[in-house]
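A short worksheet on the structure shown next.
Only one protein chain is missing from this complex, and each of the others stays in its spot.
Moving on, here comes chain A:
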Amino acid sequence: MLKRSMVGMLAGLMLFVTACSGTDHTGAGGDTDNGAAESGQVELRMMWWGDQKRADITNEALKVFQEKHPNIKIMGEFSPSSGYFDKLNTQLASGTAPDIFFLGGNVVDYAKKNVLLDLDPYVGSELNLDGMDPTMVEYGRLDGKLQHISAGANARGIVINQALFEKAGIPLPEPNWNWEDYAAVSKELSDKLGDGIFGTYNFTVDGMDIYLKQRGKQLYNMENGTLGFAKEDIQEWFQYWEETSSAGGVVTPEMQVSNPHDDTSKSLLITGKAAMSLLPSNQLAAFQSLTEDPLILHPVPRGPKGTGVVFESSQGLSGYANTKHPKEVAILMDFWINDPQAAKILGSDRGVPVTEANRNLLQEEAGPVEEIVYQYTSLVSEATKSEPFDVSYNPPGFAEFSKLAQTTSQEIGFGRKSVEQAVADFYNGTVRIFESNQ
């Protein structure tokens, strides 16, 4: 009797299982939005990362877009940068990715996996790129296909908290300083400002590609599909930071961990505990809006071949390869880079506009902070005329690579490994990551 009831129950269960998987099938089959397309109403999902301020202006711009294109409705989603790519990856894997989304320097990783929409068919019709700088357009061409439209350009520079320099009684450094000067100034700042205030953040990870370029190397050689540096090239860089840290000029590893430099709510630059760091120019306004201390951008210390800094895409838009509405995606991209109203709303939060027309438009109305940013970026543009550097791409597997680089920097910082050992492990790890992401 027991057996029979067990069998009955199991049979019932199996029935139920088939029943629920059955619903799944009909659910997927019935889920076509022919209805929506027929009525002419199109709905796009868009995703970006950033803080609340960026979300506000992005939504405002999207509102204007929808007024101009009443048949397109945009559903915006955003998340902080830390979880953004995990979320995007999950959605891409499950086929539920947004129709249009932002990518940064890791665009290579996505282009290699063929998940981005080929935009070439729409150029000239829905998507007008005539006003966009040719180098910026080219930046989005990966594997011969246009897959990415830069939404803003920036140049990295050394952000300086002027109030701390004044307090320490140190004059602003020369514009053509080198890394030795940088270490010396950092130490002097730490010494004069006293306990708990430091000269500079440790930007081993973020500044790595700049340092390599200053020596004629790069992180990733995209043309040959190889790593652009050898172990010896990177060893000096880690060594430099080890020495500068030991001298006392650099934020302690603990503070660096609990106050990440790129987190505006915690950055020590804003709280007046660190005087210098490496910063992409588009972030200056966000940083300045949170502190009374005047912040300025200063050129990056020079290496043998110059500063290594270029005017480059800070982030941009890509479409999802499986979007049902590629045309509308192209229309939205066109609006994003060309529309003057959009440019005014968006400002330079994601970087300086990529079309000259919009750049001029914003420059006319620039406030004091934007003025600093424009001065700095034009300085960089001028400098690259005499000291040209290639625009660079992040190597494939960038998320894992940057995690490894950060761990390496911390292993040295917390004294767990010697520089030699840490760099050897770092380079081996880099090669492994690079190969497994080909």
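Definition applied: contacts are C-beta pairs under 8 Å (C-beta built on N, C-alpha and C of every residue); 3 or more make two chains touch, one makes a residue touch a chain; residues count from 1.
What we mean here is this: contacts and distances are computed from a predicted model.
*Asks:* What name does the UniProt record list for the absent chain among "ATP-binding cassette domain-containing protein", "Cytochrome c-type biogenesis protein", "ABC transporter permease" or "Sulfate adenylyltransferase"?
*Replies:* UniProt protein name of the non-displayed chain: "ABC transporter permease".
*Asks:* Which of these, A:P253, A:G272 or A:P294, touches the one chain of the complex that we don't see?
*Replies:* Touching the chain that is not displayed is residue A:P253.
*Asks:* Of A:T135, A:Q239, A:Q341 or A:Q406, which sits in contact with the chain we cannot see?
*Replies:* Considering the complete complex, A:Q406 is the one touching the chain left out.
*Asks:* Tell me which of A:N114, A:T226, A:S289 or A:S418 is the one touching the absent chain.
*Replies:* Touches the omitted chain: A:N114.
*Asks:* Can you tell me which of A:L92, A:L164, A:I270 or A:L284 touches the chain that was removed from the display?
*Replies:* Of the candidates A:L92, A:L164, A:I270 or A:L284, A:L92 is in touch with the missing chain.
*Asks:* Since one chain isn't shown, list which residues of chain A touch it in the complete complex.
*Replies:* 1-2, 5-6, 9, 13, 16-17, 20-21, 82-83, 85-86, 89-90, 92-93, 109-110, 113-115, 253-255, 257-258, 260, 397, 399-400, 403, 406-407, 410-411, 414, 416, 433, 436-437
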